Structures are given as C-alpha cells and as structure tokens.
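Not every chain of the complex is shown here; the ones you see sit where they belong.
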Amino acid sequence: MTPSTINVRTSKKNQLIDITSEVESIVRSSKISGGVCYVYVPHTTAAVTINENADPDVRDDIIKGLEAIVPYDLDYDHAEGNSPAHIKSSIIGITESVFIENSSLVLGTWQGIYFCEFDGPRARKVYVKVVGRS
Amino acid sequence: MTPSTINVRTSKKNQLIDITSEVESIVRSSKISGGVCYVYVPHTTAAVTINENADPDVRDDIIKGLEAIVPYDLDYDHAEGNSPAHIKSSIIGITESVFIENSSLVLGTWQGIYFCEFDGPRARKVYVKVVGRS
C-alpha cells in the first residue's frame, strides 16, 4: 500500500498528540485484515511513541522527564538552537510497528500512539503504511 | 501469521529477562525460512531491547544507567507514582524487528533479545509475529 499521510498541527514547543484514531482509520480503509502497520515521522525534531492512553498526565510527565534528561545548556555547535529537540528525536525514535489482526491495530489495553513534538509549534506529517493480507 | 504470545513473569521492580530462545522457538515453529520477526510489548511501563548476551553484568548496568538517567524526584503529575517507568518505556521502545534467514533469527554474535521490566514485579506478555516466505 502507498503510505497515507496524517497532518498534525502542534501548538506547543513540546507536545504529545494522540494519533491512534487516525492510524486506526487508515488501517480500516486499507482492507488489510492481518499484517503490520508502520508509522513513520519524516522530521528530525519530532518522534513517535506508544504509551499510556488513559491518564493524560503521563504525556506531560514524559515531556517533563525528557526536559530534565536532555540538557539545554551544553556547548552545542548547531546554530539553530534546537539541538535538544534533535537529541530527543533520536532517543524516542521516529518509527513504530504495530500488528494488525481482524482489521484492527493490536494495541495493549493502555496503549495509544503519540506524535511527539519537540520543536513546535509547527505543521507536521506522519506517514502510515499497512502491509499484509486482505 | 497470527501473533504468538510469550508470557513473562518478572520478580523485581527493574529487570531485563532474556527471551531469545522463546522468540527463536516461535520462528522455528512458523516454518518461515526467510523474512522478518517482529517483537512487540503491549505494556506502557515495560520495553524490549537487543543487547549483550554474554556477561549478565551488562543487563544490570543498563538498569543502573537508566535509574541514573531518569529522575525519580521530578514534580510528576501522574498519581500512580510510576512515571519514570513510563519514560523508560518510551526511551527504550516496545518493538524490535529481527531478520530471519535459514529459519533462524539473524542476531549478532553478542546479541540477545531482552524483555525490560520497569514497574515490576508483574505478569507480562510479549507478542511475536513472523512474516516471510516458507
């Protein structure tokens, strides 16, 4: 299947945005009943992660944790001043692979798929590809 | 192939458990001779990683390192008190993809596949899917 695109509009410097329903909708439209769904972020200061879908505080805590872990005050060389965002992108990663069974994503009970903005606000894209049997 | 499930019983708060032989056994049973084996953790305070299989001290050091990197004393919002475990899950990641050739996993000489518990002890699951040619 040709990759589909999800457009994401972020509103903060650091932000986790739930894209689970958009990904699920692409899986349903694909008519693939069993296979693998790939989520890919084509940016270098953003990422994708799978984490808790119940308490939104977890998203804020992931951002807080990463802010504490990745130093802002290092002697960075990159002139744009967004080196911490590039580092977060490589730490979290820009791809996820989720299984598909019965035409649905096989997520754990508490799992949702989150686009991670580290250098917003910006207009962003997420590519989704579904591979498997009809 | 429908995903297979590996049941993992963890005994500590933080623990890396070798699941290489269980994954290898699922690959052998699949009769797939060449392809890709996907390992997926359906939890939000656990992860999967591939790292050294020889000296078990490396596993302890990975836990020690993550304990030092992810702060416990931040002003976290999530009431369950396990925000550091959620952060570790997103940092390490919940998926791995390993190639299959000659009906076996193509791992490096020193590589094993490890389930990572960050909020144990618990009963956990790992999903494994094998895709390829028979």
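Observations, loosely collected:
Per-chain numbering from 1; labels A and B assigned in written order.
Here is the rule we use: a contact is a pair of C-beta atoms (placed from the backbone, for glycine too) under 8 Å apart; a residue touches a chain by one contact, two chains touch by 3 or more.
Remember, predicted model here, so these are calculated numbers, not experimental data.
Note on stoichiometry: the full complex in this file contains 3 copies of its one protein sequence, with 2 placed in the shown coordinates.
As a convention for this text, only the chains that are shown with their structure count from here on.
The angle needed to superpose chain A on chain B by their Cα atoms is 120 degrees, rounded to the nearest 5.
Once the centre of each chain is set as its mean CA position, chain A and chain B turn out to be 20 Å apart. By the touch criterion stated above, chain A contacts chain B in their complex at residues 34-36, 49-52, 55, 57-58, 60-62, 64-66, 68-69, 91-93, 96-99, 101, 106-111. Across the complex, chain B meets chain A through its residues 2-3, 38, 40-44, 69-71, 74-80, 83-84, 86-87, 89-91, 93-95, 97, 127, 129, 131.
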